[in-house]
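Heads up, one of the protein chains got dropped from this complex, but the rest are sitting where they should.
Chain IDs A and B follow the sequence of writing; residue 1 opens each chain.
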Amino acid sequence: MTPLAEEKIREFNVVKKNTDKVDGKALVSGKPVYTDDFDARDELQVKLVRSPHAHATIKSIDASEALKIPGVVAVLTSDDLPRVCFTRAGQGYPEPSPYDTFVLDRRVRYVGEPVAIVAAETEKAATAAVKAVKVEYELLKAVLSMDDAMKPSAPTIHPEEEASGIFDAERNIAAHFEMEIGETEKILKDCDVTISRTYHANTQLHAMLEPHVSRSYLDPNNRLVIVSSTQVPFHARRILSRIFNIPISSIRVIKPRIGGGFGGKQALHTEQYVAAVTLATRRPARLIFTREEVSMATNIRHEMQYEVKIGASKDGKIRAISMDGVSNTGAYGEHALTTLMVSGSKTLPLYNKVEAVRFSGNVVYTNLPPAGAFRGYGAPQGLFALDCIVDELATELGLDPLTVKEMNSIREGESSPIFKLMGEGREGVEQIVRSCKLQECIDRGKELIGWEKRSKGMLPDSRRAKGYGCAIAMQGSGIAKIDMGAATIKMNEDGSFNLLIGATDIGTGSDTALAQIAAEVLHVTVDKIIVYSSDTDFTPFDTGAYASSTTYVSGNAVKAAAEKVRMQILQGASEILEEPLPNLELTLAEVHSKETGKTISYSDICTQLFYTFNQRQIGATGSFVGEESPIPFMATFAEVEVDMETGQIDLKKLVSVADCGTPINPVQALGQLEGGTMQGIGWALFENVMYSQTGRMLTTDFFTYKVPTRMDYGELICELAESYEPTGPYGAKSIAEIGIDSPIPAIANALYDATGIRLREAPFKSEKLLFEILSREV
Amino acid sequence: MKITINVNGKTHVVKIESAEMLLDTLRRLGYKSVHRSCDSASCSSCTVLLDGNPVLSCCVFSATADGRFVETVEGLGSGEELHPIQKAFLEEGASQCGYCIPSLIMTTKALLAVEPDPTESEIREMLVGNICRCTGYEAQTRAVKKASRYLRGDEE
Partner (left out) sequence: MLPNVKEFIRPETVQEAYALLEKNRKATVLLAGGTIVSQMRSSNIETIVDLRKTGLDKIVQKPDEIAAGAMVTAEQFRQDRLIADRYGDFFYDSFGLIGNWQLRNMITLGGSIAPRLGWSDITTCLMTVGASLLVYGQDDYQTLCIGDYFQIPSSERPIITHIILPDEDWRYAFYRFARSAFDIATLNMGIAMKLNDRRIVSSRIVCGSRPMFPARMESVEESLVDLNFDEQTPGIVRSLVYDNFSGGSNMIASSEYRNHLASVLAERAVKKIGEIIL
């Protein structure tokens, strides 16, 4: 252990305890808390007319029949809307994603793209009107695969001249990145063993249970109010201001409880349409997506393919790695560059002892649904390739894969030049790994899966083969020097505190974790902290719920605000008690003098400061931006059984042990890890997005798109290997994304162990596996 | 048409459209715990108990519920006091976003009515339809077990 991390792993009063979720009682009681649960008077129901074609220009739109339907109030087309090019991606500003999107355009680029907005008094009338709007299209050749996107014959998907930030629009390349440290090709040639493989991770749907929904209305002062199930209320406000050319001061975005996001609500999907209706009609409006719309017309995960080369010496020392990728961003370039970069920057530093490393990739446009942010944000696609090739390398060398991973991976106190070279959309920051319990994760994982005692091969009944696999992973905690969070705390005269945070709890439990941090600093129980989050009128700024940032970034902001308030409380007490500050200390909801033994309760302090003595409000705002992005680590182990006659894959057991620093709320941290892991399992085994030959997504519901159920796995064990991150709030790093990174490679490696067959395209399908088994038998 | 339904002990006489779904009627009546999600009868977020049996309210025509008894999570607990199942779910951290939780609690209630002490595999089998995208299901299994202990009086 380096001295850096040794710092006080200490006992806390509130932190590291399983406090009930602050919103938990409302959730288990089924209280109306989600966007669609609030009824409104006089509200218009909004529906979108969508393109049945993957690529076409719109020749004409005839809404006359639709407008005749009783109750239909408005049909808006691109002619009625400002022609402002923007990106729906909710990211720091200026955004690294290209501006290539209009609220409505005269060209459609994927099946399901909106072409007109319908507003009616009832949902029924709106639905009927959608059918009645006549759109005449001129069909264009559609690009339906990454392979086709860059062919010279491919049509250009984004010829519009207003677009900006596209890397090479003519060749359908939304973004490109390359970097090299050392002379990769030369070293690869010089290695005892060099192998080259291609891995392909297909797309995935977020499948959050609450569909995208928003409501809008004008407040009595004619300000535009949007209530939305969003992960990024402040970005939403900024983007809406730009699109509709209204000042930020005239917009308020409110985030109520959110029914899951996973990145799928880190972009504007509904807000611009209700806003358009409310601005045009001056009436409240509501838009809730159907499941089909959620699936095919919001965002999906970037499909990525990597060609990887790796070289090592005989003893297993990895000397050089080269990764060459293509990523499919679909019709729009949301998060295109950044997800590509993350797939390298949050995987390659794991093997920081290489002599040379190269990473490059193109992100291409296709006429498929636009890809966007999704838990892991490129890292799982990259790790599938990287971890599996290390596994394959070990096999080639006749070494144990885990040993090779252990001997080459990054450790506490070490660094990687990649941290500086690859940020998100720009340069990163130099950093050393101040806390890393990767080895502890591996050791504990081995114990839990029974790694040393494992036996593989055919089981006694001779139809089933068993195998084990492992993978190691890393992620980040917020985007260094970009993600900023702020918190305001004010004190009330009963000794309670309002904690106002821009941080966006989308179900993760961040409101609770942040309340715990505040309570810890202020020396009160959590019930004294009243949390209000994500209302752009009432809470300070925060970039939003993404990039595993909230606990680390917003948590540090809360800590900073609470520390200021704590000083003010001491100051107030000092004035009232007439005792010098150094004599005073906080005990539970009280200030106590070490010298005189005098004690005054928070409630007394605040009551006096409000009403009778040196009157003022105790309160402060703190903010934080990470100078670094501390890395959580994880080891995952999978045990699989394969039915060699049907190819059926049975995940008997999966173990993930993660180092997230101090778990502020251990149950919630584990919940994030388990949930992420389950999404990874789903992606590895069941979640298969399919398209028709014309580019229409076929798997738009849960009847065809199989999200894992509670019977689709055997045993799932998640644990935390605690460390202390000195730059984190009470030692915390992050846990929100990392769980999803490693199930795919761990399962791929286990399948190989069981069957001797390497599947390099995820998800892994029984049918494919069976035919591989049969072709080998021939 | 008009129907009479009893929701959580309260009788409602409501005007409905002929092809209206129970999910919509209940939400219109203010039972917002009944959530719409999948549009394909495959996530169970809209589960309610109809004459005691868990069903998907998105597939039940309101007209067929005429004269019948519906239970939703709003009917559990009393005032500030949570029902033991709700308490167990809260304590075990079984909910993240919470969207699937009301339906899961109602299905659990029905399960514990027929099987007061379910094994882990019975819990998984009977609740398999209740899709949760956030949690990974483990905490929910622990919550159902805890709820069963509460209801049997094995744990306070």
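Note that a residue touches a chain if its C-beta (ideal position, glycine included) is under 8 Å from a C-beta of that chain, and two chains touch if they have at least 3 such contacts.
Being a predicted model, the structure only gives us computed values, none of them experimental.
Novice: Sort by label and list the shown chains the missing chain touches.
Specialist: Contacts of the unshown chain, counting the full complex: A, B.
Novice: Pick out which of A:G485, A:P708 or A:P729 touches the chain that's been left out of the picture.
Specialist: In the complete complex, the chain left out is touched by residue A:P708.
Novice: Please pick, from A:T57, A:T127, A:S196 or A:S415, the residue that touches the omitted chain in the full complex.
Specialist: Selected residue, touching the omitted chain: A:T127.
Novice: What does the interface between chain A and the hidden chain look like in terms of residue numbers?
Specialist: Touch set of chain A with respect to the missing chain: 124, 127-128, 645-646, 648, 685-686, 690, 698-699, 703-704, 706, 708-709, 711-712, 765-767, 770-771, 774.
Novice: Mind pulling the chain B residues that touch the left-out chain?
Specialist: Considering the whole complex, chain B reaches the absent chain at 1, 17-19, 21, 40-42, 44, 47, 53-56, 58-61, 63-64, 66, 107, 125-129.
Heads up, the rule we're going with is that only the chains that are shown with their structure count from here on.
Novice: Roughly how far is chain A from chain B, centre to centre by C-alpha average, rounded to an integer in Å?
Specialist: 29
Novice: Per the contact definition, I'd like the list of chain A residues that touch chain B in the complex.
Specialist: Of all residues in chain A, those touching chain B are 18, 20-21, 23-34, 36-37, 206-211, 257-260, 262, 290-292, 506-509, 667-668, 670-679, 701-703, 707, 709-711, 716, 718.
Novice: So in the complex, which bits of chain B are touching chain A?
Specialist: Contact set of chain B toward chain A: 30-43, 45, 72-74, 76-77, 82, 86-87, 89-93, 95-102, 105, 123-125, 127-141.
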